[in-house]
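Each remark here refers to the structure printed beneath this line.
Yeah, one chain of the complex is gone here, protein chain that is, but the others are all in their spots.
What follows is chain A.
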Amino acid sequence: MSTEQYSAAEMMTITAARALHNGSTCFVGIGLPSEAANLARLSHAPDITLIYESGTIETKPRVLPLSIGDGELCESALTTVSVPEMFRYWLQGGHIDVGFLGTAQIDRYANLNTTVIAANHPAEGADGAHSYANPKVRLPGGGGAPEISTNAKEVIVTLKHSVRTFVKDVDFVTTLGFGRDGQARRGRKTIGKGPVMVITDLCILRPEPETNELIVVSLHPGVTREQVTEATGWDVRFADALQTTDLPSQREIEVLRELKRVTAEAHNKTESA
């Protein structure tokens, strides 16, 4: 496939989907991760186990859920357990291979902020007026992410790339990446290895061995280093062996568009009884 037109958002979703392996168990966040996880299931990974925090295990939704607990998730699941059982037995108990998360902000050590934008950093025009108690923007909060990030064996993150989302230090560590110094997981044997990959609409980043600082390992086709640098809030580095991400295949694009089409159709016609 080469001539088919595709958007940057489609490139991000398709690349994120490819990061999931057939046969793995994946704890799926709502939004972009859910879209990518279901694309994986409908393309190269038919035997992937998708698990949502609402308690649905091995769910195979026909349309993408608007919320984490849509009926479609339960009706198409192998089984549905209570929320305490989900977090205690299935997540904390060590049965999840991959936690797949979105976020509002990420920093160079892959810490995630979904709590508050407080603009406490000079680069963002800090005036000392904002804090957790008096935020500039109040975000939804942690939800399942703080424990998914530490109890899943590894974590994949996907979000759109911009200077607002890729900041040097997050205003608030809702969910641990590698901590403020990159070393917060060191010596902690009972938690997972943390983020292994971050997929954006421009590139793929991975934590550098030892420092755990995110570095760019692959640019999407047509994206330049300058574009990534301009969209990143720290002096981002590039791997020596910088790759170019594979183009989306015709089939990946078709499956994704069909999934989004049936989803839009279903969400627009839903009425209560």
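Just so it is clear, contacts are C-beta pairs under 8 Å (C-beta built on N, C-alpha and C of every residue); 3 or more make two chains touch, one makes a residue touch a chain; residues count from 1.
Convention: contacts and distances are computed from a predicted model.
Of the candidates "MoxR-like ATPase", "ATP synthase subunit b", "Cytochrome c oxidase assembly protein CtaG" or "CoA transferase subunit A", the chain left out of this view carries the UniProt protein name "CoA transferase subunit A". Only one of A:15, A:38, A:105 or A:151 touches the chain withheld from this view, namely A:151. Set against the missing chain, the residues A:46, A:71 or A:221 yield one that touches it, A:71. Within the full complex, the residue among A:53, A:201 or A:252 touching the omitted chain is A:53. In the full complex, chain A makes contact with the omitted chain through residues 30-31, 53-56, 65-71, 73-75, 80, 82-84, 86-88, 91-92, 111, 115, 132-133, 135, 138, 140-147, 150-151, 172-176, 179, 184-185, 188, 190-191, 267-273.
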